[in-house]
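Moving on to subunit A:
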Amino acid sequence: MSFLQHDVPLSWYLLLSAVLFSLGVIGFLIKRNLITVFMSIELMLNAVNLSFVAFAYQWHEVRGQIFVFFVMMVAAAEAAVGLAIIIAVFRARATLAVDRIDLMKL
Partner candidate 1 sequence: MNPTPYDWQYLPLLLQILAAFLLGMAMVTASWFVGRHRNTQVKLDAYECGIQAVGDARGRFSVRFYLVAVLFILFDVEMVFMMPWAVIYRRLPQITGSRLFGFWEMLVYLGFVAVGLYYIVRKGILNWSRDKADL
Partner candidate 2 sequence: MTSQTPTISGKQAVLDALPDHPAIQALLTWNPEAFIDAKFDFGELTLTIAPTEIRAACSAVQAAGYNFFEDMTAVDWFPASPRFQLSYHILSHAFKERIRLRVLLDESEPIVDSITPVWSGANFFEREVFDLFGIHFAGHPGLRRIMLPDDWQGHPLRKDYPVEGYR
């Protein structure tokens, strides 16, 4: 039953966070749909949040968690506005493909 008592090195959490972040970046680069690109950004945010929580655990510091809380809140606001922009873009271009949205002008 020794595996039940095993601890997890904190670096593993951080590694997971790094992997998720990299996946987010890759998604940001390869996805062609504006919505999915946005989702990749959310993935990156989440990855960073994980490392915050991990560090908060390491240093017994509740502010790390509070920071994650604020990040969540900002992410919510960002999603609201970001998706509104996507809708506005879609309205103007009738497409969500990133390649076709290459003009700044709506």
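Candidate entries met the following condition: all candidates are chains of the complex that A comes from, given by their letters.
Methods note: a residue touches a chain if its C-beta (ideal position, glycine included) is under 8 Å from a C-beta of that chain, and two chains touch if they have at least 3 such contacts; residues count from 1.
All values reported here derive from a predicted model rather than from experimental measurement.
What touches subunit A in this complex, out of the candidates 1 or 2, is 1. Within the complex, the subunit A residues that touch candidate 1 are 72-73, 76-77, 79-80, 83-84, 87, 91.
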